[in-house]
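Here the complex is missing a single protein chain, while all its other protein chains stay put.
Note that the chains take the letters A and B in the order they are written out, and that residue 1 is the start of every chain.
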Amino acid sequence: MSIWKKVALGSTAVLAAMSLAACSNGKSDSSSSSSSNQNTKLTLWVDTNQVSYYKKIASDFTKSHKNISVRVTQNPTGSANAKTDVGKDPSKAADVFEAPNDQLGQLADSGYINPLSPKDSNNIKSNYIDVAAKGVTWKGKIYAYPYAQQAQTIYYNKSKLSASDVKDWKTLTSKGVVATDFTNAYVMWPVFFSAGTKLYGDSGEDLKGSTFNSAKGVNALKWFAEQKNNKGVMQTSNALNQLKKGNAQAILDGPWNAANIKKILGKNFAVAKYPMIDVGGKNVQMQAFLGIEGFAVNAHTKSPKAASQLAAFITDKKSQLIAHKEAGQIPVLKEAVNDSVIKNDPVADAVIEMSKPGNSVLMPKLPQMSVFWNDVPPLINGAYDGKVKPDQYKAQLDKLAKHSSKK
Amino acid sequence: MFRKKKHAAPEATFKEVWSKGNIATKLSFFFMGSNALANKQWVKGIALLLAEVAFIAWFVFSGISAISMLSSLGPIKNKKVVYDNAQGVYITKQPSNSVLILLFGLLAIIICIAMVYLYIVNLRSTRKNYVLQRDGKHILTNKEELANLFDSRLHDTLMTFPIIGILCFTILPTIFMISMAFTNYNRQHPIAFSWTGFQAFGNVLSGDLSGTFFPVLGWTLVWAVAATATTFFFGVLLALLIESKGIKHKGFWRTIFVIVWAVPQFVSLLMMAQFLDYQGALNNILMNIGWISHPLHFIDSQASPLVARITVIIVNMWIGIPVSMLVSTAIIQNLPTDQIEAAKIDGANALQVFKSITFPQILFVMAPSLIQQFIGNINNFNVIFLLTGGAPMNNKYNGAGSTDLLVTWLYNLTFGQEQRYNASAVLGILIFIISAVFSLIAYRHTNAFKEG
Partner (left out) sequence: MKSYQNQKRLSLIFRYLLLIILAVAWILPIIWIILASFSYNDTGFVSTFWPDKFTFDNYIGIFTNSQYPLVSWIINTLIVSILSMIISTFLTISVAYVLSRLRFSFRKPFMQIALVLGMFPGFMSMIALYYILKGLNMLNLGGLLLVYVGGAGLGFYVAKGFFDTVPFSIDEAAEIDGATKWQIFMHVDLPLAKPMIVYTALTAFIGPWTDFIFSGIILSTSGNPKTYTIAYGLYNMVHNTKGNATAYFAEFVAGCVIIAIPITILFVFMQKFYVNGITAGAEKG
């Protein structure tokens, strides 16, 4: 008989289990007991390219809050994936982390983040631009400290196209080539808004409020199909490269790429709001999704108060202006928006113009957005390249409406 | 030489041990290791006794609750947001963490099973000592017991750590994964979830995922067959080509191909995706040579599913043929040549020799590893994930593209937008069943796994 091995195996397993069990017990104890203010340690997750300047901002914070120390690190896979990064293990995620506003609904419903205190909420409602406050509100409560607004604009080479050329899609695409990506729902879906349909109602919180499965929605899909034969429209996964090669003279992109585009175009860099497009026989403004970037407080944090203070600090006027200077983020605090630096930035100017009602729509925050982001790209891309035939448009939109409004 | 150890009928029943044994022997039924200690087998005795003490302490303090929580996966199912007046902030009262409850519950069960096993081991050891004592034979001393670990019980010594590793890092996670398939662990229930029986299976097999599951399963099987067959067949041909008479610097030629295999896949495949892009280097080269006038859609989202699938299989050949070339080379070098000589004398041409002698022989030798390759290809994550990411998109599917395999779809369901952990666990189980069925049939037919 093989007794020895079994003895060793058994006892090691038992010991391993004991240590595991001990760890788990110890953990639950510590989380319930430590709420004292002495030497609070906080972690802050930001995107990789933001780490350096948030470290500076955080060190300013610790100067005024002596008993708090802050560790700034990069988030695992980018703030665009905050939902999955935090969801993997909320208790290991940072106390304060960056998230785009469309994920707030799911983050809040899952219990990953805390709502803001009434005081901070009122501050945001009164001192921030309206769309920012609205963008971070979910079911009547504010869930994140907004610090930047993002909307796509058109970037073009001004030696090839004039400012008036880019005002209308028709002249734009007849005088030059615009490179874009029809597989990207974030870029392409807002054509449905231009066509006059709604996604999750006016509030973006109404599960049954979508109206895109209509004749107007079909018009939007038709518009995508028309672009296939438009010589001035280039489908590409690497618009920047095409812009650089001179194969395209304009691209649709967001402020996060502005620095890269400036590098490529140099003094020919120009930016403008989206052009007008012809959808369903009408000449309407091409719209964009408006995203609000914010910092949320992890519901698992051991010191919710300190975390809220940190989140408020790193989104104040000074920090928003630093974020603009370092990474081209467009502020959302009224005072910061009115700052001369912002006023003189053409990118900020175009984004702020795009953020006005009629030019863009706030990204809805419903958890069902995850279904939406999954289902839309194949549909738009299918309409564009003809895999989805015109006679299926209505049926496909109905299917999307049904799927994306399921509880 | 190594006589197969027969399980001889026990020389004494446990009943006899209990009724006729001395006090230490009787005590062994309650205090593990007492018999060993009485026989001065100190190490064994102390180990057993310690294990029992540790187990009981653990069981009382945390084992009972860990196991009892398993049935409900935690009492608190919903979070509660409350306002903390003292701090002036909202805090969230978290629901029970079902993942941890499930994990520790399963661990507790495994520990209990291990303990029962250990108890039986203890009894057997007691019985052995009892029989030796009864028959007046020499009872092994502490030293002899230890020495045995490196001789007749060497297998115990060498297998202990691997088995612990497998238990903790393979078996426990696998059981956890299987359990997950029977819960509602998903986007709607990310922290506290409950048992829901076969509901998730229903979603995959006949619910909203079935429209994706069956076509993706079909493509997965086609892919696995095509990928295995093409790399094998062309690998053999390439090996024959390099081994054929007159070719010099065989090592150099082989090395060229091996380089492709050596480059880490996340490098070669990610770059290959750009190489094959609509505006990528390959299209540029082909247009410059003048072979094509318009760029082709190979694997981008506008590509036709058929072209993309063929491209994926070809890229897989690029990566896979070098391996099978190497293996076939070794086999070809070792093949008995007399048969081939005889055939040549009989006037068979090269093709006939290949078809009826070389190829069947290689196939015979390679059969078991081909089956493993087939299973590996069913689970071939890298090629699809890094090369196409599932593209081209398919609007008939739910969360998958036309080139997605079950395993990449599983990954999307877990780490993508939708976070349907339970559904991906179901997929994992179904992939297992498919792999098991295919290997069972294959092993039966090739008869290669007699050893089993």
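Please note the rule applied: a contact is a pair of C-beta atoms (placed from the backbone, for glycine too) under 8 Å apart; a residue touches a chain by one contact, two chains touch by 3 or more.
Given the structure is predicted, the values throughout are model-derived calculations rather than measurements.
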From B:W18, B:W195, B:F233 or B:W318, residue that would touch the chain that is not displayed: B:W318
Looking beyond the chains shown, say which of B:I91, B:V327 or B:A442 touches the absent one. B:V327
Out of B:F14, B:F29 or B:W253, only one touches the absent chain, namely B:W253
From the list B:A281, B:L306 or B:A342, pick the residue that touches the absent chain. B:A281
Using the definition of touch stated at the top, determine which of B:V17, B:M69 or B:M272 touches the missing chain. B:M272
Touching residues of chain A against the unshown chain: what are they? 2, 19-20, 23-24, 43, 45, 47-49, 51-52, 73-80, 85, 88-89, 92-94, 237-238, 240-241, 243-245, 254, 256-257, 259-260, 263-264
For the chain that got dropped from the picture, name the residues of chain B it touches. 1-5, 7, 99-100, 103-104, 147, 150-152, 154-159, 161-163, 165-166, 168-174, 176-177, 180, 238, 241-242, 244, 246-247, 253-268, 270-272, 274-275, 277, 279-281, 284-285, 318, 322, 326-327, 329-331, 334, 364-369, 372, 375, 379, 381, 407, 410-411, 414, 421, 424-425, 428, 431-432, 435-436, 439, 446, 448, 451-452
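The rule is simple: only the chains that are shown with their structure count from here on.
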Could you pull out which chain A residues touch chain B in their complex? 1-18, 20-21, 24-25, 35, 83-84, 87, 90, 106, 110-117, 119, 141, 182-183, 235-238, 241-242, 247, 299-300, 304-305, 308, 367, 370-371, 373-375, 377-379, 381-382, 384-385, 387-388, 396, 403, 407
Within their complex, state which residues of chain B touch chain A. 44, 47-48, 50-51, 54-55, 57-58, 61-63, 66, 79, 81, 84, 87-92, 94-95, 100, 104, 107-108, 110-111, 114-115, 117-118, 121, 124-125, 128, 145, 148-149, 153, 155-157, 159-160, 163-164, 167-168, 187-188, 190-191, 208, 277-279, 300-302, 391-395, 397-399, 401, 415-419
